[in-house]
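Mind looking over this structure? Questions follow.
In this view, the complex is presented without one of its protein chains, the others remaining in place.
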Amino acid sequence: MTILGQLGAAALSVFIFINYGFLLAGSMARIRARVQGRIGQPVYQPYIDILKNNARRTAVHHGVMFFLGPVFRLAGGLGTFLFIPAILNSPLFANFSFSGDLLLVMYFIFFGQLGMALGAGQSGHPYSPIGVSRGLAQMSAFELPFILSVLALAIKHNSLSITAIVQAQQGGIANWTVITNPLAVIAAIIAFLGMSMHNPFSVVIAPQEIPIGPPTEYQSGLLGMLQTNRSIFNAAKLVLYVNLFFGGASATDGVLYTLSASVLHSVPVWLGVTLGVVTMVIKTFLLYFITVFVGVSFPRFRTDQSIRFFLFVPTLIGLAGLILARL
Amino acid sequence: MNPLIILAVLMGTAFTMPLLEKVGVKPARLFFMAALALLFVISGGILVNLLNGAPDLEVVTAGFQAPFSINFRIGLAEAAVWSAAALVLLIGGSYMVHREEDGMYDRMLYLILALGVTGLILTRDLFNLFVFLEISSIAVYGLIGRGGERSLQAGFKYMIAGGISSILFLIGTVFLYRLTGTLNIDGMAAAAGSGILAGTVGASAVFILAISMLIELKPFPANGWALDAYQEAPSGIGALLSSAQASAVFIAFTKISPLFGDRLAAVLGGIGLLTFFFANLMGMRQKDEKRMFGYSSTGQIGLVIFAWFTVQGAGLPDTAAWFIVGGLLLTHLFAKAGLFWFSGLSDKDKGEGGKGFLHKVLPSALAGIFVISLLALPPFPSFFAKMELVKLLVTGGSWWILTVLFLGSLFEAAYMFAWLVKKTKAECADGGADTINGDSLVVGNRAGPDILTDSPAVEVASMLKSSTSLWVAIPALALVGLSAAWAYMAGVFNVIAMAPFAAALLMLILSFLPGRFHGFLAVIVSAAAAWWIWPRTEGIDRIFGMVFLAGGSLNLFAGLYRKDRRPGFWVFSLMTVLSLGALVLARTPLEIFMAWEVMSVGAVLITLQGKRAAGPARTGMLFALGGGYFLMTVLMSIGTATILSPAVVAILVVIAFLSKSGALGLHVWVPGSYAEADDDATSLLSSVISKAGIWAMMIFSIRILPGIYGLDGPELWLQAFNSGSFSFLSGILGWIGVLTALVATIIAVFQEDIKYTLAWSSISQLGYIILAFSLFDHFGWTTAIYLSINHFLFKAMLFLAITGVIYRVKTRLMYKMGGLIAPMPITFITVLIAIIALAGVPPLSGFGGKWLVYSALIQGGRPIQAALAMFSSGIAFLYLFRLIHSIFLGQRKDDSLGIKEAPFWLILPQILLIASIMLISAFPTVILKPIMAAVAEWMPAAIGFEGSTLMSAIGYWNGSWVMYVTMGVFMIPLVSLLIGTGRKTRKVKQFNIVFAAERPHRPETTHYAHNFFAPYRKALGSLMNPVGRKFWEGSAGGVTAVSSAFRRIYTGNGQTYALHIVLFTIAVALFAGVFA
Amino acid sequence: MIKRFLAIIALLGAAAVLLPFVLKLPTEEALPGLASEYIENAPGELGAANLVTGIIVTYRGLDTLGEVAVLFAATAAVGLLLKRTGNEGGVSHWRASEILESGGGFLFPLIILYGVYIFLHGHLTPGGGFQGGVVIATGFLLLLLSGSVNSFNHTVMSLVESFSGFAYVAVALAGLIWAAGFLDPRFLPQGDFGRLFSAGAIPVIYSLIGLKVGAELIGILDAMRCKVRREGVTA
Partner (left out) sequence: MIIQIIVSIGALLVLIGLWGLLTRRNLIKMIIGFSIMDTGTHLIIVGLGYRKGATAPILDSSITPGTHFVDPIPSALVLTAIVIGLAVTALMLAYAVRLHSSRGSALIEDFKENTL
């Protein structure tokens, strides 16, 4: 594929998954509201928000880094997504995953966070660094179980390539990591709760204490950029998790593919890819549902509590998963 | 020239002194000095003759041949010690005349002392030896007593001890005469050879003679009187007592040593060693300067005795024997004389209410030379001598002896270096609390004007005023000359090995020139050295050589930002950088060790230049020396019959290098040193010098250790390393590395002081490098080198940027900064790039390091270590963000409103470093390919490039594409933002924030920076428990407690001391089997 | 008490160390070679009837020179230690008894004469410079005790001391120049064996030593006397 083709493909996959991210956010907010006995916002509310924010022009700023913060942030989200192959065996959704393996993705996550933290820092608002401090502290803690489960995967498949890991899980649910190494997946899921910053790990943005934390000072277009990032970044994380632990989604395999293959003689490529995307959407939706489920059921941890939590039980589970992988 | 004439001159001058005094004080002094000068001229002339190959000089008296009359014999050893003693006597005479109130009697006694020293060294007649011993003793008794009331007490105790000793000597002598029928020492030795002394009486007589001389040499524990004497005697007398007199007695002792049987010799050697050990142990608790020198003196003489019997036991030829013994003895002679004089000079200055004599360049340099030479560090004769001594011990497999020797040396280093530090640094005298995180720690970083602004001209003038001060330079010059001689004999007198010293000497001579001149000189010389070394090295050597020399040059360039003279800084920096070059080029074990020692000591001396660096530098010195001893043991075992087991060698080497790199447990010296050194010096220490340990571990693994075991092919030794105990050891090493990384990172998170943050960060980064190194395969080592280069780049950037910040805001505490992005944008960009690289965030080169290290670990089967390394790299974000936020972002303080960007000298290197890091980030092949090729010379390649993608067995990474993609995704929102927002936005005022509808009161209350990670501390603070520091402090406490306990034997009661002597004699008799 | 106990141990140990010398003493009756050679050759070589003097002044002349230096050093040291109070000697505060006073005056010249005799005949009969010097000093001690002299003329004393010491060194050097070596007394004629003017420079050397030792001992006595006297006053 030519460079231009790659760029086009990347743009397409980004576009699809950004929209998916918006819808996911809207629907989850509505579900959460229903659980709490409210009607909730419409599913398309994120679109309204982002349009509104982008429509307003920002009049004040706090300095260059303040400007660059959201740029870093969005670049981080986009980059993270672009280094993950979204759909197996589909060049259209392979993105730029040839640039690096799982380690690259794990570290590129920090790119946006770091830039955001810096931008927020220049605002001079004390709540921003408080939020960053909490966020970083919590992040460094939930990293450990996540790392352990990733290493379990790498050892099991003797590879750090995401494509290879997804490939290895093809051929039925029995090959999924969640079956082959449930301990590692449990550790990773708990870490995912931390990453999503929903309850009980929402102290970072704690709206009641430090109005949304780091982005306190952001408004209008800059805030819109952050919201855009939130959707693509969310999607990227979910895709990564599904890829690593839940068999991913393939353009040439999977339940939907098998179903349609049994209906049609030969599945056309576009259908295969579409089915892959649908598979991915379903899986990620279900995965995200877990965080919402937990989020509405638990109160909030303090930062030190969550640090201790992550470094204890999930870490032990992760270690057990690692040992399981080595057996 | 007949040396007897000088006896006549000395005596004649002494005898006529009362008459001369009648003529006038000036002529009396003139004759006094002339006699001493003649002594030096004659002895020196004889030495020169002997050096030119003249045969040993035989002198008879009364016109009869020995044994009928008393004869002198002057060999090279005697001539050397004699002329050295004469030089010291000459300077001491001038010292006494100028600095201390001299009278007629003092001059008379002084001349008699010179006579005694001369006779002791020259005579070959046993009874004549006794006479000269008494001559020098009585002169000393008299001279000690002139120091005042307390010196009288000391003098009386000295006399009691001397009296017992002389009675023993007499009894031994007369019985030996009765048995052998001669008083000539050579005749007696011949008789002893024929077995005449084998009987009980003979053995007892020899024993008594030996013990009486030994007592004169002040053995532990029968030396309380000597310590009192050193303490209370006037400095000038102490100098002679410790140097000329002790050396002369030692020479006399060597003359009678052929009479000793093997067992007695062994016991005496053991006593020498124990004296060395215990004297230094007790010296550590010493507050009084002269008594401390006294402990050191007795210790040094003990060491010389030990060395003497060791070389005798090993049957070394004369030249080799005196290479060791003479090296130790002469170094001690000059160094200790110089130190005692300094003590006197600084006493005088204290009395005049000055800041102390030594706070000036030249005196500090001289004191430094004396102390460093005493600690047996290169390039002084004692260094070469000690190396050979250690070689003998290693050959003999005497590990316990070696341990005792090293411990004693370490103790001595502890207090002597502490003295040097105390004397050369004004600010530590008041014992300022240099606590970590202390709020009081506001440090203006320009050198204290009180000590350093003295212009050199003023200083030389003030020294000339008291001409003795310049006289004190002579022993230092003598030491320098001897160093060259010993280096020549040791075969390392070549350009490369000597370059660091030559550079240091040159700078010392040019010290009257302005500081920037020295700076430019250092930059140019080290850059030239880099240029010179490039074609002369290859592979790993070339890579590290460039980090050392080019990196060193870059760092030195940054040091130019300070306009003051910075005495010491440039000298030691250049010396250290050049020694790193010498290290890379060194081939023989001696060259390697010499360069290593210079480098590690140089680093400590650089550290010492910091205002509050006294304490850390002391600790650093001990670790540098301790590591050096391990290294010395291994290097000296090369080529000897004794081959240590490979595992032991590996452990010793690793301990040596890890203590340099500051691995966990051996790290305690690092944070303080890095934090308290000058800010730009810290950059040099952390980014450049800390890599020496890594290079050395690699070179030892591939070149030196295989050489020891005769494993020539890389495959063979690789097998050795990957089998059995070695793979176990490398696993342990990996754990050390990863725990270093983790713990140091966590501690870094909680520092308020920016330099402590970065210091702990350096430790943790070195931990990663050690971790990668421990894999012992192509992947791991490629990683280790790549990490080393990266760490050099970003840590130099960080430290230099921080240097500029501290220079501008004049504090090191991060929470006192804030908002500096506005005045210092370039510095901010440097820090931003550096922390992105350090954190390992793509697309910068740091990610390459992360990718390499984790892939290597996973591939190498160490997932747990990989997990902990990743965990700690996550924690690193905490301190990195805190660093950049607290300093550059947030609220700007009122204090920093007027400041400017950092000086050009600091900015330029930063820009170069940014360019380098961007280059290797976008094109990792530029740097990775040479590294992989260099490592592949030694081990099978495990990773390789496919196009621009680096492929390992389990993963892949294309640095260039990561850069392209990142740039792409970065540009899209940026461009859209620029288009979208237009130019209508304006920057709001500092306090214009959404703050609960309030306007914040002050930046201090709004800048969230102090105790930034409070919840983290709450959760993980228990990991901060300074186990390492507690362990070392506990050890030090234990040693000092033992030291105190032992010191109680010195009650101060002269009678008790006499009792010690008698009991000591009996104990030695028991050990020597005299009662049998 | 532990100190006393240790002292006993020390004494027993010292006895044990010295015991072999007493028990296993060599009982060789023949003179060692060196001593025989001296007895054989010394009279001919040196012309000194007293062999011990020949050995002391010539063969072991360096010892003797050193010995003089030791005594000199001791004098200087005593002078150094006690000099400050030297001028307080002043007047004697007690009167010696009549017998001592007149007896001292009477004996003094005889003692001096005896001393001079001893060092002049050192090469012939038992005695010599040191012995003679001591005897001379005894005479002066007697004067001091008898209280007839309060202080000595320091200039004369130091003149004598310096001169004799310097002359000794000069004689030693003369041996180097005109005879076979440093301290060789044979640059003066040997003379007739057994006569006063014989044995080369040996009598010269011994006379100088006698003067020097005498002067030095007197100096020591003087220094101590002054000091002790002052003590008596203040105490």
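To keep things simple, chains are lettered A, B and C as they appear, and every chain counts its residues starting from 1.
Definition applied: a residue touches a chain if its C-beta (ideal position, glycine included) is under 8 Å from a C-beta of that chain, and two chains touch if they have at least 3 such contacts.
Computed from a prediction, not measured in an experiment: that's the story for all the values here.
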Among the chains presented, those that the missing one touches: B, C
Options B:677, B:775 or B:1059, residue touching the unrepresented chain: B:1059
Selected residue (touches chain absent from view) among B:155, B:378, B:568 or B:1000: B:155
On chain B, residues whose C-beta touches the chain left out of the figure: 127, 130-131, 134, 138, 141-142, 145, 149-150, 152-157, 159-160, 162-164, 166-167, 170-171, 173-175, 177-178, 183, 224, 228, 231-232, 286-288, 291, 1047, 1050-1055, 1058-1059, 1062
Hidden partner chain, residues of chain C it touches: 4, 7, 10-11, 14-15, 18, 21-22, 25, 27, 29, 31-32, 34-35, 38-39, 43, 49-52, 55-56, 60, 63-64, 66-67, 70-71, 73-74, 77-78, 81-82, 124-126, 128, 130, 193-194, 213, 220, 223-224, 227-228, 230-231
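Here is the rule we go by: only the chains that are shown with their structure count from here on.
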Approximate Å spacing (C-alpha centroids) for the pair chain B, chain C: 54
Distance from chain C to chain A - Cα centre to Cα centre, in angstrom: 107
Distance from the mean Cα position of chain B to that of chain A, given in whole angstrom: 55
Residues within chain C bordering two or more other chains: none
Residues on chain C engaged by chain B in the complex (per definition of touch): 3, 6-7, 9-11, 13-14, 16-18, 20-21, 24-26, 28, 32-35, 37-38, 45, 58-63, 65-70, 72-74, 76-81, 83, 155, 158-159, 161-162, 165-166, 168-170, 172-173, 175-176, 179-186
Contact set on chain B toward chain A in their complex: 819, 821-822, 832, 835-836, 839-842, 847, 850-851, 854-855, 858, 863-864, 866-867, 870-871, 874-875, 877-878, 881-882, 884-885, 889-891, 949, 953-958, 961-962, 965-966, 969-970, 972-974, 977, 980-982, 984-988, 990-995, 1000, 1006-1009, 1012-1016, 1018-1020
Parts of chain B lying in touch with chain C, wherever the complex brings them together: 2, 4-5, 7-8, 11-12, 14-19, 22, 60-64, 67-70, 103, 105-106, 108-109, 112, 115-116, 119, 123, 125, 127-128, 131-132, 134-135, 138-139, 141-143, 145-146, 152, 171, 175, 177-183, 199-201, 203-205, 207-208, 1056, 1059, 1062-1063, 1065-1066, 1069, 1074-1075
